[in-house]
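Worksheet for the structure shown next.
One chain of protein is taken out of this complex; the other chains stay put.
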Amino acid sequence: MSLTRKSLRLIGLFMVFAMLTALVVSGVGAQDGKILVTGLNMVGADPDNSLDPSLSSTVQSIQILDELYIGLTHLNEINAAVEPGMTTDWTISEDGLVYTFNLLQNVPWVRYNAETGAVEEVADESGAVRYVTANDFITGITRTLDPATGGDYAYVLAPYIVNGAEFNAGEAAAEDLGIRAVDDWTLEITAPEAVGFAINIYGLWMARAQASWMLDEFGDSWVEAENRQSYGPFAMKSWNHDQDITLIKNPFWPGTDAVPQPALDEVVFRLLDDTAQFAEYQAGTMQAAVPPSAEIDRIKADTVLSEQYYAGFDSCSLYYGFNWEKAPFDNVNIRKAFSLAIDRDSVVNDVTRDGRIASRWYSRPGITGAPTLENNPDLGVSFDPDGAKAALEAGLADLGLSSAADLPPITLGFGDTEYNNLVAQAVQQMWAETLGVDVQLSAMETTTYFDVIEVDAPQIFRAAWCMDYPDANNFLYETTRSDSPNNYTNWSNAEFDALVDEARVSTDQAARAEMYARAEEILVAEDYALAPIFWYVTRQVVSPDVARTYSAIGLERYEKWDFAG
Amino acid sequence: MSVVERSKTQTAQQIANLKERPRGESLWGDALRRLRRNKAAVMGLLIIIISILGAFFADAIAPYDYKTQVRADNNAAPYWVTRIFPNMVPKEEGGYITITDKYPLGADALGRDLFSRIVYGSRVSLAVAFVGPVVSIIVGLLVGMIAGYVGGKVDNTLMRLVDIMYAFPTFLFIILLMAFFRASFTQVEQGTFAASVSELDASTGGMLFIFVGIGLTSWMQMARLVRGQVLSVREKEYIEAARSIGTRAPAIMRQHILPNILGPIIVAETLSIPQYISYEAFLSFIGLGVNPPTPSWGAMISEGAQVINTYPYQALFPAMALFLVMFAFNFLGDGLRDALDPRMRGVD
Partner (left out) sequence: MAQFITRRFLWMFVVLIVVSVITFFLMRAVPGGPFSREKPLPPQVIENLNKKYRLDEPLLNQYLGYMGDILIPKVTTERIRPNVLEDYLINIPLPFMGEESYLRWMNFGPSYKARSRSVNDIFEEHLPVSFQLGLVALGVALLIGIPLGVMAALKRNSLYDYAGMGVAIMGVSVPVIITGPVLQYLFGVQLHLLPITGWGSPAHAVLPSFALGFTYSALIARLMRASLLQVLNEDYIRTARAKGLSDRMVIIAHALKNSLIPVVTVIGPLFALLVTGTFVTETIFGIPGLGRYFVTSITGRDYAVIMGTILLYALVLVISNMMVDIVYGWLDPRIRYT
């Protein structure tokens, strides 16, 4: 036959062969036991895949660490209350400086043994089981604060332990740290000042127990599944880099009220981006996934999928900051005009459309101390075109200019990602329509952008902050106070500083809430230092076969999940 | 008329015919004639000319401005679009699509008319489609011909240079250029090199560095292709014949080698055009693209790909525009190849 037909045949044969092979080999064996397959998006410009309590910095890593290592205190995912973690209880001294934790006793260190296929307790040379002791917590905290480790988040823990900051800066020795093992089951931490939310900090992922013998033996490779030792409700069964992380139930975890024994046998975290996750979810191979924002419209309109969709809490807050050192944003009326001209509802309803919440102020409602929309409905800023125009007039008058066309060229800078682009274009349009000002957009490569705004932020810059711990102090004291290194606006206000200083050390939650509300008012509605845009949400679809808890802290507690029926 | 007179007129006729020399047809004249007769190529050329005109006169053709947002109309589409894609269910039928007739092809995520953006986007994409081959042919042809013909150490050095350029970290370089010339938010002093580069960048709509990137990455394939062709053509008899009569190397390359290697080269180049557009799209995808809201087909396709399951038309229509232009370039390229092939001379 002719060469043509032969070629066609060849192609056809190849295709059929490929398909057949695929079909034959693809029969995925049914898994025994209760195995939940969910997704983690660890793809991106900063994939932190150390899964090391002293080094981790992303929510995805913390999610895994929270299942492997339980902290001194534990955050309840439903009401964000502080509960005992690896402790039975704790006491705080009169002056609020000394915390004494009574640890759970006889909780063993475990590891997964691939040969036997089971989780086993770790034993020392003499064969005795190793239990989690106060010294292990000291090992962990010391390692985190050790400047040689170079952990990203040591700075969160350091201020709340005596000599913590000094040790981390290389000016003190490990022995000087204010932590002490009274005995195997009692840990004492001394804080340099009495701060109400410190109890929260001691439970964070960077202050978990770590096994010194494991670090000695395996060095940097201790994080791999075959070497890792943990003690929490799950142990790590396998970690195929860039593919998946499998956690297996730890039968030796005693189970407490706050952290029960898991009902699931295994949890598989597939490391995929959200489009791929959702495709797998729809194909039925995953029971929980993060759908892409773009699909939310379709999901909500779909009778089946809309039932499975849940928009959960995400601690991040997005804002456009104004650089006070650059004209014309040294003038409060100009800043006010630009902030009031942003139609935040339009941004979240027409542009992002995935459930994000139009924000009126900076700190995220739902964390301790932050104002909420229910309690403070009139606080902060919102879209006000007339107010914006009036403010622009006033600002122009202040500067001695006759019209908006006389303003110097204005640039909005941001990292070049899809949604940053969309929001920026929408807001650019809003400023053009309401104020008649043409703002230049400058989409920069993301890492370059981070580098540049630290030193020399543009007149308007996009920034976001996600909580390190669930307290308004993290937002208002640590990023917007006048001396904060995260404050790129170069703004300062003595009243604001005084308020956040006082709220930081107060233990009266009602008073704190009032102080933070007042501080927010100054920040966004009097000085207009920044223009809040929206608060993020997490997007999830979960199969109806799964019985789950709904988290309000941005992290799930998989030890409380189960398969329904 | 007597016999003598008749033969005189006949002779005069023949002399007159001889005087009217047949115009010696040059290679290019022959090529043009054959190209004109290739209907598909002519059609391709027409489509390209129409696209270029469309890009130039975008203001007149496009019904809307490319950046006017009607955010309430985001992702709205006319009814006929929803009939094409089964998963696009209109709101009236229990789905999520807003139906509107305001926009001929529908609107994008910010309520901008897709058709208008495609028309304006053709500017960027056509610019990329022309700059790429131009740079590629100028540099690549030269390098490849010299390397292939001269051979020896020159060939080796040039090819190692090509290797180095292949491995050259272009992305790093573009990031660096953009960071250096774009990222400083403080005003640059007028008259400095940095200022003029920034102005050039702004005047090209943010495309300068994309052109630089394309320029850096496009000529190597051409150079290697050309070299390969030259190597195989170099040993042919007519080359030896030309050399034996004393033709110099540049003349040989121009008159003998070039026409005989043009075929695959033109084809490879016309086919590389979507690669350039994809390259521009990839740059947008990882954050080095044109400044928004300037539209480009590449960026529109990659943005549309993000929502391909929800709003497939946002990727489909720009992709179709690209496909159409590609088809046109393809036929034109084929026609050029056929027309310029000296073997085909006198065949049609």
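Should a chain be cited, it is by its letter among A and B, assigned in written order, with residues numbered from 1 in that chain.
Here, a contact is a pair of C-beta atoms (placed from the backbone, for glycine too) under 8 Å apart; a residue touches a chain by one contact, two chains touch by 3 or more.
Note that the structure is a prediction, hence the values are computed from the model and not measured.
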Chain not shown: contacting residue from B:34, B:67, B:256 or B:337: B:337
Selected from A:163, A:363 or A:448 as touching the chain missing from the view: A:448
Hidden partner chain, touching residue among B:135, B:290 or B:315: B:315
Of A:275, A:376 or A:421, the one touching the omitted chain in the full complex: A:275
Among B:78, B:151 or B:215, residue touching the chain not depicted: B:151
Contact footprint on chain B, counting only the chain that is left out: 151-152, 155-156, 159-160, 162-164, 166-169, 171-173, 175-176, 179, 183, 220-221, 224-225, 228-229, 231-232, 235, 263-264, 266-268, 271-272, 274-275, 278, 281-282, 285-287, 301-302, 304-305, 308-309, 315, 319, 322-323, 326-327, 330, 334, 337, 341, 343-344
Touch residues of chain A, complete complex, unshown partner: 2-4, 6-8, 10-11, 14, 18-19, 21-23, 25-26, 28, 43-50, 52, 55, 57, 147-148, 150-152, 154-155, 168-170, 217-224, 240-243, 270-273, 275-276, 279-280, 282-285, 445-448, 450-452, 454, 463-465, 485-486
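We take it that only the chains that are shown with their structure count from here on.
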For chain A paired with chain B, centre-to-centre distance based on mean C-alpha positions, whole Å: 45
Chain A residues touching chain B - in the complex, by the definition given at the top: 275, 292, 294-295, 297-298, 300-303, 346, 350-351, 353, 411, 413, 415-418, 421-422, 424-426, 428-429, 441-446, 448-449, 452, 456-459
Sites on chain B touched by chain A in the complex: 67-69, 71-72, 74-75, 87, 89, 91, 94-96, 109-111, 175, 178-179, 182-186, 287-289, 291-293, 303, 306-307, 309-311
